[in-house]
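Excluded from the complex is one protein chain; the other protein chains are retained at their positions.
The first chain written gets the first letter, and so on, giving A and B; residue counts start at 1 in each chain.
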Amino acid sequence: MTVYDRNDLPEELLNLPDSEFEKAENDCSTDERFKTEPIGFYQDALRRLFHNRLSVISLCAILIIIVLSVAVPNMTGYGYTQQNVKQKNLPSKMPGLEQLGIFDGTRILTNIKKSSINDPKRYPEGCVLEILREYKAGRQEVVDVKVDYYRYCGVPEGEYHWMGTDYLGRDIMTRLFKGTRISLLIAALSVLTNLIIGIIYGSIAGYYGGRVDMFLTHLAEVLDGLPYIVVTILFMLWLGSGMLSIVLALTVTGWIGTARLTRAQFYRYKHREYVLAARTLGVPDRKLIFRHILPNTVGPLITRAMIAVPGAIFSESFLAYIGLGIKPPEPSIGILLSEGQKMLLQYPNQTFFPALLISIQMIAFNMLSNGLRDAMDPSRRGED
Amino acid sequence: MFKYVLGRIGAMLLTLFLVMTLSFWVIRLMPMTIFENPEVSPEVQRRLEDRMHLHEPMIVQYYYFIEGIVTRGDFGTSVKIRPGLQVFDIIRERIPPTMLLNFFSLLISIPLGIISGTIAALKRNTWIDNVISFLIVIFISVPSFVFASLMQYVFAFMWPMFPTLYNAQAPSIWEAFHSMILPIVALSLNPIATIARYLRGELIETLSSEYMLLARTKGLTQQEATWRHAFRNSLVPIANTIIPLITGIMGGSLVIEKIFAVPGEGGLLVDSILGGDHFLTVALLIFYSLISLVTIFVVDVSYGIIDPRIRIGGGK
Partner (left out) sequence: MSEQSSLSQPSNGQECVLSVRDLSVSFRAYGGIVRAVRGVSFDLHRGETLAIVGESGSGKSVSIKSVMGILPSNASVDGGEILYDGMDLTKVDEAKMHEIRGHRIGLIFQDPLSALNPIMRVGKQIMEVLEKRGIGRKEARERALSLMQDVGIPEAEKRIDQYPFQFSGGMRQRIVIAIALAGDPEILICDEPTTALDVTVQAKILELINQIKEKRHLSVLFITHDLGVVAQMADRIAVMYAGRIVETGTSEEIFFDPRHPYTWALLSSMPDLETYERLETIPGTPPNMIYPPKGDAFAARNRYALKIDFEREPPMFRITDTHMAATWLLHPKAPHMEMPVSLAHRIDRMKEAAKHV
């Protein structure tokens, strides 16, 4: 760095034009205005959420699943309990894709008496597509054949079961999306109930404090000590299966976290000056709670609720899986999976589709709630 | 500290009593017959009923139930799953396979979780971190029973590298272990991801902390500072996820054991509920509650030991 003596400047600096050294019009009497529009917290959070590619993809996936779960059960043309013993365990067959040789409703039958193939009663005209292997088992001549399973079972031309049928011949896609609908509904309801109970409980404990708080906190602690699975099982046993009892079972301990969060927020904000100011002005308790304190809690609560959704979806399918949730013939992804598990090695399609759907659903909800948490985190405000 | 521990034990016993009472009443008041087992002769049945005071009024039965547990550790007799056998013995019998599986799962998941979480944090925002973080989301999101089915199909059927089911009567240790690999892996995926996720978050926070910076200005190398300050400090909150794994070693996974036909604790609970073996169910619910309560207790106390802020800060 160069330092210049004022009396001994180089030509270049010395010969700067005089006009340059006039005082500039520079009114600094007022602070400059902010050039950008002020952005509210939620607007900002939303903007950041939508900047996150994974969150956007997850949100789209969730919306698609919701739409499908509403639309599909009414569009397949099958009822979700509609059985057809003649068309059981059909492989999946999808229009369009069948041309590509996948999901084309074919299946390979092994170890079949060669003579029986020509029996049109057992193997209707044109259902045997290809003989893969001929060999002898003992003295019998047997073959492995690839058959059009739909024709083999006598399904009329043009009828499709996109994901196949189960052991009672029920359409899996109809049942899957019907089950998804139920599980989403259960998740939404249980999260909502948890929120409501948690907020009220936490608000009371946090706002009134003192002895009320102590009692409520201890009560919650005792409940929280009960393991979730035990409480849920007891509840399911007590109330029996059904949507309502599942929602309640998921609520028994689910609200405690929300209550804790709300209570903590109350302790943080109730002594802030603006709350005290409102109180000295005679604002009633109810208004203080709902207008002045609770709004601060909304961000964390939304995040929490969002994180609870995949948990509820998992719990529902888990209960159904072990036979304590929704009971057949009502569908649930858990039931489809546990029924599919029994036939996993023979008919993997019965497990594949429900497994895929619940995985996508869980991943999407988890990613979205991660994104939401990051977007809501006030310490990250202003970052892109 | 001592007083605090005593108080906690008291509260635990209270909760346990609550569980006993609730499970007894909920399960016994269910509209189900206790006995409906054609394989049990009417004579045996009567003897059993007498022994279990089934002809007395409910409240008296409740008294005998509690009394049996408290004074003799007697949880009753199985009526459906293994008729005539002491419930306590059935549970005890099922512990070894569950414990074995969980022990191996622990052996995998704690180090793997810690290693992958640490790598992700140290390589934050690189492709390694992205891959690990993505796997974490997958393993946390996808239900264990989906993974179990998938692994069964792929590694036992498509490429038969492992047996489909757990083999309790395997002739050799190697074969027994071989049949345990799939359930062990299925049990470990979620804990690995959970530990890794927590540790990653904690480490990122401690790595960017001022005391890490101070540690560097002391002349410690990056590795020394990371090990002594960031890593050790991050392990404190991780106790929250690791301790339940350790205390839960005897409680089986409800679905994994069912899928792989493991004769363990988890499958027993499901079977007893679906089979309507009431005394067994009640005892198992108490068993699981005990595990959970001990876990909470151990977590609390160990925080008191690990974290000086709680130990010296006067507890609660």
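One rule holds for everything that comes next: contacts are C-beta pairs under 8 Å (C-beta built on N, C-alpha and C of every residue); 3 or more make two chains touch, one makes a residue touch a chain.
Keep in mind it's a predicted model, so treat the numbers as computed, not measured.
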Check your understanding: Given the contact definition stated above, which residue among B:G10, B:P111 or B:P308 touches the chain not shown here?
Key -> B:P308
Review point. Hey, which of B:Q61, B:N167, B:S209 or B:S302 is the one touching the hidden chain?
Key: B:S209
Point to revise | Residue touching the undisplayed chain, where the options are B:V236, B:A261 or B:V301 | key: B:V236
Revision key, fill the gap. Residue positions on subunit B contacting the omitted chain are 209-211, 213-222, 228-229, 232-233, 236, 306-309, 312-313
Point to revise | subunit A residues touching the omitted chain (full complex) | key: 1-10, 13-14, 16, 18-24, 26, 28-32, 383-384
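Simple rule for what comes next: only the chains that are shown with their structure count from here on.
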Check your understanding: Between subunit A and subunit B, what is the separation of their C-alpha centroids in Å?
Key -> 25
Check your understanding: Which subunit A residues qualify as touching subunit B in the complex?
Key -> 221-222, 225-227, 229-230, 233-234, 237-238, 310, 314, 317-318, 321-324, 337-338, 340-341, 344-345, 348, 351, 355, 358-359, 362-363, 365-367, 370
Revision key, fill the gap. Touching subunit A in the complex, subunit B uses residues 11-12, 14-15, 18-19, 22-23, 26-27, 30, 137-138, 140-143, 145-146, 149-150, 152-153, 157, 164, 254-255, 258-259, 269-270, 273-274, 285, 288-289, 291-293, 296
